[in-house]
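Notes for the one structure printed next.
Note that one protein chain is taken out, while the other chains of the complex remain in position.
Right, subunit A next:
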Amino acid sequence: MALGQKLEKTVKGTDHPLAGEALSLDRTGALWLPEHRTLVVSDLHLEKGSSFAARSGQFLPPYDTRETLACLHEVIQRLDPACVVALGDSFHDARGPERMEPGDRAMLSALQEGRDWVWIAGNHDAAVSEGVGGRYCETLTIGGLTLRHEPLAGAGEGEIAGHLHPCGKVSMRGRSVRRRCFVGDGHRLVMPAFGAYTGGLNVRDSAFEPLFPNGFTAYLLGDGRVFAIGRTMLGRD
């Protein structure tokens, strides 16, 4: 394939086949499974701001939930999924749903309207299922894909997970750009965190090594599109 063609292909939308399933990596950090009309988002960490206020008296702007939902709203509008999967750590803590503002709660309900909504259990919100709509499960299988929150070392082909909040850093000519990213090797995909206040773990961290013994490509979320970056171009923090 000529370089030009290859670039063209990347610009249109980053396709990333996994276990025979077509996947599209959205620049917002969401994952789109076109054949199943399913949208996957990971680590929403809703109510993280209020969690800080309750636990440590730090008053971060209480707008993170609506910011995250607004972003989700935009993708849902664009792709009109039949099913939305929240891949765990959807709430920052188990009491998050109680603290949700009525307006934000209404916004969530509106998003769920007319589509299947699946909450996958995370480590922050293992007990969440009440009063936030949708259904709840530990893992979900869609075609040849297994969706779970925390990636499992030695998991079979086709695992999609979150939990690690991957981030990649590229440094060039004295400037560096650090962005959330997908990480994949064709067998497994780790998704970036979607929440407004979620930080990131550099993909060069040792936590990623056992998951990708044969190396990986990081797909960094740029301003306009997703960029596929090889391991050699990725710096440590």
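One rule holds in what follows: a residue touches a chain if its C-beta (ideal position, glycine included) is under 8 Å from a C-beta of that chain, and two chains touch if they have at least 3 such contacts; residues count from 1.
Keep in mind that, in the parts below, contacts and distances are computed from a predicted model.
**Q** Between "Ligase-associated DNA damage response DEXH box helicase", "Cytochrome c oxidase subunit 1", "Acyl-CoA dehydrogenase" or "Chemotaxis protein CheA", which matches the UniProt record of the unshown chain?
**A** "Ligase-associated DNA damage response DEXH box helicase"
**Q** Which of these touches the unseen chain: A:32, A:91, A:117 or A:197?
**A** Result: among the candidates, A:197 touches the missing chain.
**Q** Just name the one of A:109, A:141 or A:176 that touches the chain not displayed here.
**A** A:176
**Q** Kindly note down the residues of subunit A that lie in touch with the hidden chain.
**A** Missing-chain contacts on subunit A: residues 3, 6-7, 10, 48-50, 52-54, 57-64, 66-67, 101, 124, 165, 169-177, 179, 196-201, 217, 220, 222-225, 227-230, 232-233, 235-237.
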